[in-house]
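Complex shown without one protein chain; remaining protein chains in place.
Per-chain residue numbering starts at 1, and chain names A and B are given in the order in which the chains are listed.
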Amino acid sequence: MNTSPFFIKPTPLQVVMFKVALALVPAIAVYTYSFGIGVLVQITLATITALATEAFCLKLRSYPIKPFVTDGSAIVTAWLMALSFPPLAPWWMIVVAAAISIALAKHMYGGLGQNTFNPAMVGFAIMIVSFPAQMSRWAAPFGVLPQSLDWSAQLSWIFTGHLPAGLAFDAVASATPLDTVKTQLMQHASMSHIFQSPLFGAIGGIGTEWITAAYLLGGLYLLWQKLIPWQIPVTFLAVLGGVAGIFHLVDPTHYTSPLFHWFSGAAMLGAFFIVTDPVTGPTTPLGRVIFAALIGLLTYLIRVFGGYPDGIAFAVLIMNLAAPFIDQYTQPAVFGRKGKQKKAGAQS
Amino acid sequence: MLTFTLAIAIMAILAILLGAVLGWAAIKYKVDEDPLVDKIDAILPQTQCGQCGFPGCKPYATAIANEEADINRCPPGGEDGIRKLADLLGKEFKALNAENGEEKAKAVAVIDEDTCIGCTLCIQACPVDAIVGAAKHLHTIVSSECTGCELCIAPCPVDCISMQTVGETVSTWKWRYPVIPLTVKAAA
């Protein structure tokens, strides 16, 4: 028997996921422009592995393969992870990471909609914990160092670990801006000295500042399409910037400005594409604000005081743990129950 | 030596403090729980049918509480009831013990008024006083009070009592659990 409502709004999941992927395209373009074909290679490898793993897991679980492989969620996961990887990381790393994120973080928890942790961040975190050296080996963006790798050299490095004669990876390598600031400050370099490095542009790293700007553009598109709640990116960026601002005001020689924090690393990617993952976050309006605020705070703490240059992945994973708890205690008042609410959620 | 005694003293003070906190909490947050028998009795369906081998629901509840009876002896409570008992007592779910009978749809007893001789035997058998009538007068069953225990059937000398299944009506109809096949390969 059919039941009401007899019609539904035609906005299937695939369309939602397609729009999210579309929103990532400008950033991918800028990223590739600055860092070369390695970016696209990572994305392709991640996508293929993710889809294959997804299909394999669905088959194992006796789920229909077609609707779930085509829902687009695995592709979005793969892209987000590939975008947080160093473009020149060896090929097997992204493959392992993508397989882990889909099989372990998603399907072992029950598949789409059931996972506790953000799959892309699980893949990334496992790799950075297991292979810290490879995961922090970045090439400088084009135009910073006299030497750079062309597309064939990049492919060769990713797939074979060898470079054409006469090239050494050290000659093109460079730490990320966040990493540079952190290590240099530890060596008691002054902030102005650090920022004189050719790696830095107007506010963040050369290249990276434009990539983050492109993420911001994509994020605004998602906001316009009402695909993400505005509270999350706004709160996250406000807290990250606010905390950075306080430290910067107190001691500008040791703490970088809010702008630097916004336009470096994965701040923008996180704000619009990762923290906003609905599956692993709270659903109540207040809960989302708390969730995003705490991720912003944790990100800053890990970036500045922790052992890793960027903190988004760990901050997100820690807060994923707390999401159900936050939901439990931030249940909004229901129509006709305002004012006299409370206590309802307190007993479980 | 001094540091050693100091350490001991700090440890002792901590122990006393924490002990006091624990003791206070034990008194303050003491849980006055319902006696287990009542909790079990609340799950049992109260048909008082005796199919479990005990003379009523309360005796069975008492026996369960004293670990003298298994939780799978109540056919009217059905699988659902066994699950609830298992949850309450932290036991494994067991299938209904076939010796006690099988789960049936809810039914009420109906007296065939042409046959009834007014012997009052069923009145005496009814555990919930759901049969009205007097000797030599027609008996009738108050169906809203009947638990469907079937205890009145055996005593009737003229076999005038039968069980009638209570069907679904528009007012008791329930919306079904939405079954939408998520897995196309249902064989899993």
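Here is the rule we use: a contact is a pair of C-beta atoms (placed from the backbone, for glycine too) under 8 Å apart; a residue touches a chain by one contact, two chains touch by 3 or more.
What we mean here is this: contacts and distances are computed from a predicted model.
Candidate names were "Response regulator transcription factor", "Aspartyl/glutamyl-tRNA(Asn/Gln) amidotransferase subunit C", "ABC-2 type transport system ATP-binding protein" or "Ion-translocating oxidoreductase complex subunit C", and the UniProt protein name of the unshown chain is "Ion-translocating oxidoreductase complex subunit C".
Considering the entire complex, the omitted chain makes contact with A, B.
Of the options A:Gly38, A:Pro177, A:Gly207 or A:Pro229, the residue whose C-beta touches the omitted chain is A:Pro229. Of A:Ala78, A:Leu112 or A:Ile274, it is A:Leu112 that touches the chain left out of the display. Within the complete assembly, residues 1-9, 11-13, 15-16, 67-68, 71, 73, 111-114, 229, 278-279, 281, 283-284, 327, 331-338, 340, 344-345, 347-348 of subunit A touch the chain that is not shown. Listed for subunit B, the residues touching the missing chain in the whole complex are 41, 44-48, 56-58, 117-121, 123, 127-130, 132, 134-137, 142, 144-145, 147, 155, 157-158, 168-170, 172-178, 180-182.
In this section, only the chains that are shown with their structure count from here on.
Centre-to-centre spacing of subunit A and subunit B amounts to 53 Å, using the average Cα coordinate of each chain.
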